[in-house]
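Excluded from the complex is one protein chain; the other protein chains are retained at their positions.
Up next, subunit A:
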Amino acid sequence: MNMQTTMRLTAAETALVEAFGAQFGELPGDGAVAGKRDRLLDDLKKAGLPTRRIESWHYTDLKNLLRTVPDAVSVPALDPIGPVVEGSQVLSVLQGEAAAKPSIESLDIAAFKEKLADGSAAAALTALDRDDAIGRINGSFVRDGFAITVPANTELEEPVELQALHGAGQIHTRFPVSFGASSKATIIERHCAVTEGAALVSSISDIALEDGAEVTWIILQQQGAADTHLGQIRVELGANAKLRLFVVNAGGKLVRQELRINVEGEGAELTLRGVNLLGGESHTDVTLVLGHNVPHTNSTEIIRNVVFDKASGVFQGMIRVAPDAQKTDAKMSCNTLLLTDDGDFSAKPELEIFADDVVCGHGATVADIDRNHLFYMMARGVPENKARAMLVNAFVAEIVEELEDEKLVEALEGVISAWLEKHA
């Protein structure tokens, strides 16, 4: 017996399907890539955008929140902007297209478009699971980005900024970056709206750390007030690799940033820090799925959220410890400063532990500004507004300072205080 289910597509879903039809012939890629794109779009069409009934999207009902998809419009040519950290090497992707490829000494760099054209990128166009809407959207539409290899034993002196700039429209980018054994580097993945008008952005970074690599990866999301940002990083850590991952959300109307991380080598260490600055009527979701898959690995996760206006935020932190991943040490915390009665923040830590000799903990707090702190500062003559701003800043500055590198700390504190000045 055949059972026919027909699902009515929403306006946004219809727009995505139509956009795919309109662009299909001109999207870069060989036959294998085109086949993957078509399948992913088909899956997207069949499953629809995820709703709150899908557990991993429970707090971000994408079908309901993404009402419309902006037209792919042509915008005036964009120019790269100065890097957030002075002295960085900049690789710009402008309106979804990689800008002329600069050569950076000791790095192997290719435009992702070339990897699509020769078909070598086909294997990466996947959904990670049946609810991976970001994998489907990005895989269907991705046009460009940069593929980078940091050779083994290479140490980059200056950060590399992957600078994704855009105006209105649809932008789908990809950044596969692999770090060779014992290499050291700092990468800043920066997404930034430079003109008004709504954009739909999807971006996936595939990050592989080979044995002993030490990487600081910063995601700096500064999208516009009407933008949808669907970000995902797929990370694999080799033996004794150290990844310091720092996520700053300071923009966007509807944001989902997924961190899919697998710790695959003994002795590996993950340090995740997140700062979510939420204002207006925005919705921001950071979702971590972390697998400690082998014995003797460590991770710590600290997320700090500041909620103004009618903003809502979500942190989902799933840590899975595999059956033989003994001696795993994982600590997760999520602290929220809720500065409004109209905003909200949902924190959902999840630990799935299948090994018996591990140390795993999690905690979540929600608070307003400490009145004792406020009184103390005011009693020394600091006016209330200024005192509040300093205390909010202090709440997030604490984890920014952990980065230690002075230039990085200064740059991020600059981004944070500029945001706070505008919103507080």
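FYI, contacts are C-beta pairs under 8 Å (C-beta built on N, C-alpha and C of every residue); 3 or more make two chains touch, one makes a residue touch a chain; residues count from 1.
Following the convention adopted for this analysis, contacts and distances are computed from a predicted model.
The chain that is not shown carries the UniProt protein name "Fe-S cluster assembly ATP-binding protein", picked from "Aspartyl/glutamyl-tRNA(Asn/Gln) amidotransferase subunit C", "Fe-S cluster assembly ATP-binding protein", "ABC transmembrane type-1 domain-containing protein" or "ABC transporter permease". The residue from A:Leu9, A:Ile104, A:Leu391 or A:Val409 that touches the chain not shown here is A:Leu391. Only one of A:Gly31, A:Pro76 or A:Gly381 touches the chain withheld from this view, namely A:Gly381. On the side of subunit A, touch with the chain left out of the figure occurs at residues 370-373, 375-384, 386-387, 390-391, 393-398, 401.
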